[in-house]
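The complex is shown incomplete by one protein chain, all other protein chains being positioned as in the whole.
Right after this comes chain A.
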Amino acid sequence: MTNAFSGRDSADLTLDRLARDELETDDVRIHPQTLARQAEVAERHANPQLAANFRRAAELALLDEQQVLSLYESLRPHRATGEELEALAARLDAVPAPLCAAVVREAAEVYARRGLLA
């Protein structure tokens, strides 16, 4: 059994419930714990990088659509200053999304070196 973001069991995603308009967006949204479990599977199948991605995804699963879209936008080249990226990392730490915060901090360092900051 797998629980959706809302906590509903994925086995409950039935046409009857759909017909009764009982299903919400969060009932078809993946749960962070599921991503953590997929990370273990990837680890066991010789891809630690894919596992790391799923762990970052488990953090992003907690953010809403706009937060995810704007995080991506901030990391595109010449979008943010070093201070803005550090502020972003701090907000991610607070989610808590420490793995994603680490990516942002590393990016800030690399962007400063390679002239990719705003």
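By definition in this document, a residue touches a chain if its C-beta (ideal position, glycine included) is under 8 Å from a C-beta of that chain, and two chains touch if they have at least 3 such contacts; residues count from 1.
The criterion applied here is as follows: contacts and distances are computed from a predicted model.
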Legend entry - Name per UniProt, for the chain absent here [options: "Sugar ABC transporter ATP-binding protein", "Propanediol dehydratase large subunit", "Branched-chain amino acid transport system permease protein" or "RNA polymerase sigma-70 factor, ECF subfamily"]: "Propanediol dehydratase large subunit"
Legend entry - In chain A, positions touching the absent partner: 2-5, 10-11, 13-15, 18-19, 21, 23, 25, 27-31, 34-35, 37-38, 41-42, 45-54, 56-61, 63, 65, 68-69, 71-73, 75-77, 100, 103-104, 106-107, 110-111, 114, 116
